[in-house]
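Structure below; questions to follow.
Complex shown without one protein chain; remaining protein chains in place.
Take a look at chain A:
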Amino acid sequence: MEANTRSTGRLPAAFLTPGSSSFMDFLSEHQPELLPGKRSLPPVKGVIEAPHGTTIVAVTFPGGVVLAGDRRATMGNVIAQRDIEKVFPADEYSAVGIAGTAGLAVEMVKLFQLELEHFEKVEGAQLSLEGKANRLSTMIRSNLGMAMQGLAVVPLFAGYDVDREKGRIFSYDVTGGRSEEHGYAATGSGSIFARGAMKKLFRDDLSEAEATTLVVQALYDAADDDSATGGPDVARRIYPIVTVITDDGFRRLTEDEASVIARSVLERRLEQPDGPRASLL
């Protein structure tokens, strides 16, 4: 019966086999070649030139979390794209920002979104935030072969934990190692500078509006010192992507909202190029 399932046009047996609620598990049984981690790599010498995404930052505030990213993709010393989008909703209560090889990262995000949606549809309930973070860990780990050839993907995952009623941030390394960050986190080439800025500006009692300003400040500082990170481009109207996740769910700031924040930061920097000063003691 099952030998000729294809010829009858009916759903193949794998589709009707009860089992895992994971789309990735289903793919690995039914069509493993579609999984990014299952592709065999041809041996390459040297570094593969491909667009790389750069800085992603996240900040928690009471009641939620903000995740933001700059808009630049670079390929060596060339700006590959000025308006790339690197922050995506993962589902209603979480978002993922990506740094690293853009092509692979976007595919990873697409599969991650599908993984969460698939689970939700099959089970009728959402995964826990930890569960989501762990799934992403698995996906990064399956990309290890590529990462060793210089095609790493290092995302930042942020979400609102509906059980604990707070925003949480998870950062990753290339091997899929996952760690929860408290307060703020950054990934990508400009992350060192962004983290420095956030370290000095972060407080526990930020409002949502202050948190969104803080991430734009941090991205500005990253762009200031890292050539691969793009600052707000007023001439082309390209501003950072800023997303907020609260108990109302995921929301991406409109271009107008983002431009208001970016312009106010820019305005102040015209007088004070290094940005706000923290007190010495």
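Keep in mind that, in the parts below, contacts are C-beta pairs under 8 Å (C-beta built on N, C-alpha and C of every residue); 3 or more make two chains touch, one makes a residue touch a chain; residues count from 1.
Basically, contacts and distances are computed from a predicted model.
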| item | value |
| --- | --- |
| Hidden chain of the complex, named as in its UniProt record, picked from "sn-glycerol-3-phosphate import ATP-binding protein UgpC", "Branched-chain amino acid ABC transporter permease", "Xanthine dehydrogenase family protein subunit M" or "Proteasome subunit alpha" | "Proteasome subunit alpha" |
| Touch with the omitted chain, as defined above, among A:Leu67, A:Val96 or A:Leu111 | A:Leu111 |
| Residue of A:Leu16, A:Ala235 or A:Leu280 in touch with the missing chain, whole complex considered | A:Leu16 |
| On chain A, residues whose C-beta touches the chain left out of the figure | 1, 8-11, 15-16, 18, 23, 26-27, 30-31, 34, 110-111, 114, 117-118, 121-122, 124 |
